[in-house]
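Only one protein chain is missing; all other protein chains are in place.
Note that the chains are named A, B, C, D, E, F, G, H and I in the order they appear, and that numbering of residues resets to 1 at the start of each chain.
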Amino acid sequence: MSDQNTYAGLTQLGQKADLPASPEQAVLERVPNPQADVDYCVRFTAPEFTSLCPMTGQPDFAHLMIDYVPDRWLVESKSLKLFLGSFRNHGAFHEDCTVMIARRLVELLEPRWLRIGGYWYPRGGIPIDVFYQTGAQPEGVWIPDQGVPPYRGRG
Amino acid sequence: MSDQNTYAGLTQLGQKADLPASPEQAVLERVPNPQADVDYCVRFTAPEFTSLCPMTGQPDFAHLMIDYVPDRWLVESKSLKLFLGSFRNHGAFHEDCTVMIARRLVELLEPRWLRIGGYWYPRGGIPIDVFYQTGAQPEGVWIPDQGVPPYRGRG
Amino acid sequence: MSDQNTYAGLTQLGQKADLPASPEQAVLERVPNPQADVDYCVRFTAPEFTSLCPMTGQPDFAHLMIDYVPDRWLVESKSLKLFLGSFRNHGAFHEDCTVMIARRLVELLEPRWLRIGGYWYPRGGIPIDVFYQTGAQPEGVWIPDQGVPPYRGRG
Amino acid sequence: MSDQNTYAGLTQLGQKADLPASPEQAVLERVPNPQADVDYCVRFTAPEFTSLCPMTGQPDFAHLMIDYVPDRWLVESKSLKLFLGSFRNHGAFHEDCTVMIARRLVELLEPRWLRIGGYWYPRGGIPIDVFYQTGAQPEGVWIPDQGVPPYRGRG
Amino acid sequence: MSDQNTYAGLTQLGQKADLPASPEQAVLERVPNPQADVDYCVRFTAPEFTSLCPMTGQPDFAHLMIDYVPDRWLVESKSLKLFLGSFRNHGAFHEDCTVMIARRLVELLEPRWLRIGGYWYPRGGIPIDVFYQTGAQPEGVWIPDQGVPPYRGRG
Amino acid sequence: MSDQNTYAGLTQLGQKADLPASPEQAVLERVPNPQADVDYCVRFTAPEFTSLCPMTGQPDFAHLMIDYVPDRWLVESKSLKLFLGSFRNHGAFHEDCTVMIARRLVELLEPRWLRIGGYWYPRGGIPIDVFYQTGAQPEGVWIPDQGVPPYRGRG
Amino acid sequence: MSDQNTYAGLTQLGQKADLPASPEQAVLERVPNPQADVDYCVRFTAPEFTSLCPMTGQPDFAHLMIDYVPDRWLVESKSLKLFLGSFRNHGAFHEDCTVMIARRLVELLEPRWLRIGGYWYPRGGIPIDVFYQTGAQPEGVWIPDQGVPPYRGRG
Amino acid sequence: MSDQNTYAGLTQLGQKADLPASPEQAVLERVPNPQADVDYCVRFTAPEFTSLCPMTGQPDFAHLMIDYVPDRWLVESKSLKLFLGSFRNHGAFHEDCTVMIARRLVELLEPRWLRIGGYWYPRGGIPIDVFYQTGAQPEGVWIPDQGVPPYRGRG
Amino acid sequence: MSDQNTYAGLTQLGQKADLPASPEQAVLERVPNPQADVDYCVRFTAPEFTSLCPMTGQPDFAHLMIDYVPDRWLVESKSLKLFLGSFRNHGAFHEDCTVMIARRLVELLEPRWLRIGGYWYPRGGIPIDVFYQTGAQPEGVWIPDQGVPPYRGRG
Partner (left out) sequence: MSDQNTYAGLTQLGQKADLPASPEQAVLERVPNPQADVDYCVRFTAPEFTSLCPMTGQPDFAHLMIDYVPDRWLVESKSLKLFLGSFRNHGAFHEDCTVMIARRLVELLEPRWLRIGGYWYPRGGIPIDVFYQTGAQPEGVWIPDQGVPPYRGRG
C-alpha cells in the first residue's frame, strides 16, 4: 500500500535542509494518506520546541503534542520538524503560538480533526499549558489522552 | 496575530511590582484574546500558593491549577502571579479561598468556562482538595484531566 | 465571605479533643457552606484509617478518600478527623464499614452528592477496595478520579 | 448492621483450610450483603494467581482484578482466595481461564454487575490481558479504572 | 469449554518455527473462541516490534498494543508473534505499517471490534504514534485505556 | 534444613492471638536461625504502625522498616506483628518509640546487626523520619537501601 | 524512657503560637534526647518553606530536608516549624538562607552531625539546590539519601 | 567464543520438560562460560516464584533476583527456570528457602561471587525480604543495585 | 550575612538583557560567596539547553545539571542563564560542548570542585550523556546523585 513515488515531489526529505529563518519561510509538506479509506489518528510528540518571548527576547521552551485524524493527506515528518524548528528565533506569546501551529497544519492537511497540546516550561514559577482542537472528537475514532503529567514544582 | 500594543495599558508587566498586601488590593489585568475566534483552553499551574489559616494564623499551602476557555480576554500572567501572591498574609478557609479565586477570574475575564483545582497540603494528616467549575465542560473543547496524584501519606 | 462566627457553635475546633471511644460516640459537626450558591466538590484524603477485624480482633488499615458536593453544609474537618479516629477500637467488615462512614456523612450534611473509596491493606495477599456513591455524579460538577494506584504485590 | 451470625454457616472462615485440588472441588461461599439497599462496588486484587499451561504443563502467572456490584450476596473472601488457589495445578488457556473465574462468581453471587481483568505475565515476550464484564456498567454506580500500567519490556 | 483438539490443525504451535521472511509469507492462524457466547476483550502487548525504514533501510522500532473483541475466532498467539517478527526485514512507513497489521488481523478473525496502538521510537527527536480502530467501541464491553506514557525527551 | 519442631515452643503461631494491651505485655518470640552458618539480612516492612501522641492522645502513624543480620535467632513473624500492634494504645514520641522497638529486638535476638527506619506521617506539615542502627554495617553482608521516597506535600 | 516533664519548660508546644515576624525573633527550642546513649539520625522534611527574594521582594519557595545526629538535644518540632515559618516575610538569597538555617540549628543543638538540602523552585527556568553538611558523615550511623527527584522541566 | 556444541550434553534445553516434582528432583545444569577470562555479572529476575507455607500448606509468592559473577560455568537458563518451578509444591520458610536456592547454585557453579534477593509477598500485612551473598562484592566488578521498590501497603 | 552591595558591580541582574550572540560574547559574572567559611554544594538544573549540530546545522537539545563547591565566588545566576542561552546559535559536539561549559565556570569561579552532567536528547534513537568533574569529590562535602532517570525509548 505504501508507494515511494508518493514522495517524489518532496523538497526536504533525505536532503540536508537548513533550519528555516522563520515560520513564514518554513515549507510544510504533505504526502497522500496511504490508508485514507479508514479513520485513524497520528500523534507527534515534540519535546524540543523553542521560541522567543516577544516582550523580553529571552528563549521560551515547550513540550508540544499534536494529534490529527488525516483525510487525504499526511504531514511529511521532516518538514514538520523543520517548521517547528523555524520558531527558534521567532517571538510569539504562548497562547497565540500554540494555536497558530495548529492552524498552519489545518490549512495544509485539511484533516478530519486535529488538536495540539502546548506544555510550556515555567516562567515565574507558573507554567502555562494551551489546549486546542478543531472541534469535538470524531465519533468512533480512537484518540487516547496525551497523558502529560502535571508540573509539580520541587520536592 | 499577536500585537504588542495589546499590552500598552498594562500596569505591571515588565515592571518591578511589589506584592499586593491583600487580594482586595491586587489588580488582576486582562489582554485581548488573540485567537478569540476559536475555542481553546489555557491552564495555569501554581505550585507555590500560600495563605494563612483564619483560625490559627498559621500558614497554609496549596498547589493550584486553573483551566479556562477564554472568550474575549486572556488573563495577563504577571498580574495573576501577583494576585495569587497577595494571599500570603490573608486568612481564608480552604473551600472558600479556592472558589473565591475562581470567581475573581470569572468576573474579570467572563470566560466561556473556567475551573480551579485546589490541592491543599495536609493538616492533621488529612489534606483537603477543592474542585470548582463554572458549569459543564463546553462541548467540543479539549480540557485534559489535571492529573494530580493523590496524597499517599508515607511509605 | 467567610465568617468566623460561623464556627461559634462548634465544640471541638481549637480544643484539645479526646479520641471518641466509638463511632457512635463521635460527634460529626457541620458548618454553613460559604459558597453554597455554586456547585463544587470537596475531597478528603485520609491515609491513616484503622479499625479492628470483627472476627479476629486484629487491626485493619485503610486509605480512605471522600468526595462530596456540599449543599447547605460543610463537614467541620476536625470533627471528621475525630470521627474517623473513633473506629480505632471498633470492629467492622470492610464493605460494611466503608459504606457506613458515607452514610453518617450523608445524614449530617445532606449533600448534593457524596462518594467514598476505601482502599484496604491486604490480608491474605488479596486487598479489598470498596467504592460507594449516593448516585450518578451531578451534571456539570467537576469530580476528578481518585487515582489511587492499584495494589501490586512485590517486585 | 454487620452481624457475626451471618457467618455461622461458613465452612472455611477461621479454619485451617487445605488448598482445593481443582477449581471444581473448590467451594466458593457467600454471605448476605449488609448494605444491600445501596449500590456499591467491591474490588479484589489478586497478584498471586497461577495456573498451568494446558499445552506444556509449565506454570502461568497472572495479576487478577475483580470488580462487582453485589446484590443480595457478598463473596466470602477466604473462600475466594482458596478458589483462586485451586487453579495451581489446573491447565487452562488465558482467555478461557479468566472468563471462567468470572462466570463461577456470577453463578454464585448473582451480582448486579461484575468484571474481571486478567493481566498475564509475558510468554515469548508478548503478554496477554483479558477483560470481561457481564454488561454495560450500571448507571450511577462508581467503578474506577483498574489502572494497571502497561507492560513495558525492559529499559 | 476449552478443548485441546481445537489446536489440532495448527502448524506452528509447539514447533520450532523459523521467522517468516516477510509479512506476506507469515501465516496467521486462528482457533475457535472458547467463550464465544460473551463479549470480552483480549489485549496483546508487543514491545519488541521492528521493521525497516523504506527510505533509508535503517531499522525502526515500535511498541505495539492490540485490543480486540473476538467473535468466533481467537488469534493463535505464537502465529501472531511470528507474524509480527516477519516485519524484521520489511520496509514500511509508520502510519501504513500500523494500520496494515490491524487489517491482516481483521481479515483473519472477523472480530466484533479491533484496535491497534503503534508507539514508535523517536527519529529526529519526534516520535510518531498511530492509533487505529475498526469503529466505535462496542457498547457494554470493557476495554481499558492502553495507558502508554508519553515520550518525554530527557531530564 | 527447616524443622517444624523448631516451632514447638511458640505460644502464638497458628493461634488466634489477642492484641497485647501494651508493648510491655507483648511477648516477642524467637526461633533458631536455620541458616546460621552464613550471614544474610532479613527485612520486615510494616506499613501499618500506629501509636498515640503522649502529649495530645491523638493517633500517630508510621511506615516502619526493620533490617537485621541474624545470629542464632530469627524473630518469629507473628509475634513481631503482635508486638508492633501493641503500640496501638501506647503513647510515645517518634524518636523514642522508633529506637525503643529496635532495642527490644536487639535484646531478644542478639543479632549481628540491626537497623530500623521509622517514616512517620506528617503532623503540622512536616514529617519526621528516624533512622537507627546498632553500628556500622557488617562487612561483606548485603543490605540494600530501604528506598522509601521522600515526602512531597501536594502537587 | 520518655518523660513528659522533659517538655515542662517549653513555651510553644500545645499553645496557639503566632508566626514570628523574622528568623531573629523566632525561638528555636530543644528537649533532652531520650536515646542519647546511641547514635541515630532524625530527618525533617519541610515542603512548605517560603521566603522573599532580597532583590525583587517576590516570594521564593523551597522544599527543605534536614538530617541530624543528635547529641544531648533534640529540636522541639513545633518551634522548628515556627522558625521555618518566620522566613515568610524575610529576604535572603538561596545559598545564604539554606546554610543559615543549618547554622542556627547547629548553634542550638550542638549535634554530632547535621546537614540540610534546599531544593528551590525554579526561577527563570533554572532551579537551584543547595547542599550543606557540618562535615563527613559520622562512621557507623545510618543516614539514607534524601532522594528528591531532579527537576525535569515539562513533558 | 560461543559454541553450540557447548550445549550438546544438556538434557532439558529445547525439550518439552516437565516441571520437576521437588527441588531435590530438579536438575540444575551448567555450560562453560564463553567469556571466562573476564569478570562480569549475570542477573536473573524471576517474578514468578511460588512455594508452599510449611505450617499451613497455603501458597507463598516471591519476586526473586539472583546476581552472580561466573567463573568457569554459567547456569543454563532453562534448567534454572525448572529448578525454580520445582518449589511449586514444596514447603519452606522464607529465610530458609531463599538462602537454599543460593546454595544450590553455588554448589553447581562455583562462581566467583553470588547473591540472591527474595522479595516475598505480604502475609499478615508485613512482607519479609531476604538478602544473601557469598561474601563481599569482588573488587572491580560491576554489580548494580537490585532496585526493587519497597512495599508500600495502599494509597 | 547577605549584602546587597555585593551585587553593585553586576551588569545584568535586574536588567532586560539580550541573549548573547555566542558563548564567547556571553559575560559570566560572579559574586562573593556569603558562606565561604564552610564547604557546601550548589546545583543548577537547566532543562532548556539548546545548541546547533556542527555537521548539519540542526538544533540539539540537552538537560544540563551543574554541581559545584564554591570557594570565594558564586556564579551570578542570571549571567549563567544568559551564558547557557548563548549556545542557541552555536555549533558544538556533545562531548566537547558539555566539557567546555564546565571549563568556563571553573575559570571564572575557581571552585573547590565542579561537575557537569549533560543529558542529550536522542538522535538516531541513541542519546549521549556526558559526565565531567574536576577531580574526586572533596571529602566531607555532601553532593547527592543527580538522579536523572535513564532514557527508555517507548512503551
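Structure notes:
Note that in this section a contact is a pair of C-beta atoms (placed from the backbone, for glycine too) under 8 Å apart; a residue touches a chain by one contact, two chains touch by 3 or more.
Please read all numbers here as calculations on a predicted model, not as lab measurements.
Note that the absent chain touches C, D, E, H, I when the full complex is taken as a whole.
Across D:Y40, D:Y68, D:Y119 or D:W142, the residue that sits in touch with the chain not pictured is D:Y119. For subunit D, the residues in touch with the chain missing from this view are 47, 61-63, 119-125, 127, 148, 151, 153-155.
Those residues of subunit C that touch the chain absent from the view are 150-153, 155. For subunit E, the list of residues touching the undisplayed chain reads 16, 18-19, 47-48, 50, 56-59, 61, 85, 88-89, 121.
Here is the rule we go by: only the chains that are shown with their structure count from here on.
Matching C-D against the pairs in B-H, F-H or D-H identifies F-H as its interface repeat (over half of contact pairs the same by residue number). Using the mean of the Cα atoms as each chain's centre, the chain most removed from subunit E is G. At the interface between subunit D and subunit H, two copies of one sequence, more than half of the residue numbers in use appear on both sides, so the contact is built from largely the same positions. The distance from the centre of subunit H to the centre of subunit I, with each centre set as the mean of the Cα atoms, comes to 45 Å. If each chain is reduced to the centroid of its CA atoms, subunit B and subunit I end up 33 Å from each other.
Residue positions 14, 16, 45, 47-48, 56, 61, 63, 121-125, 127, 145-148, 150-153, 155 of subunit G each touch two or more of the other chains. With chains as nodes and touching pairs as edges, the resulting graph is of another kind, matching none of line, ring, star or complete. Chains touching one another form the pairs A-B, A-E, A-F, A-G, A-I, B-C, B-F, B-G, B-H, C-D, C-F, C-H, D-E, D-H, D-I, E-G, E-I, F-G, F-H, G-I.
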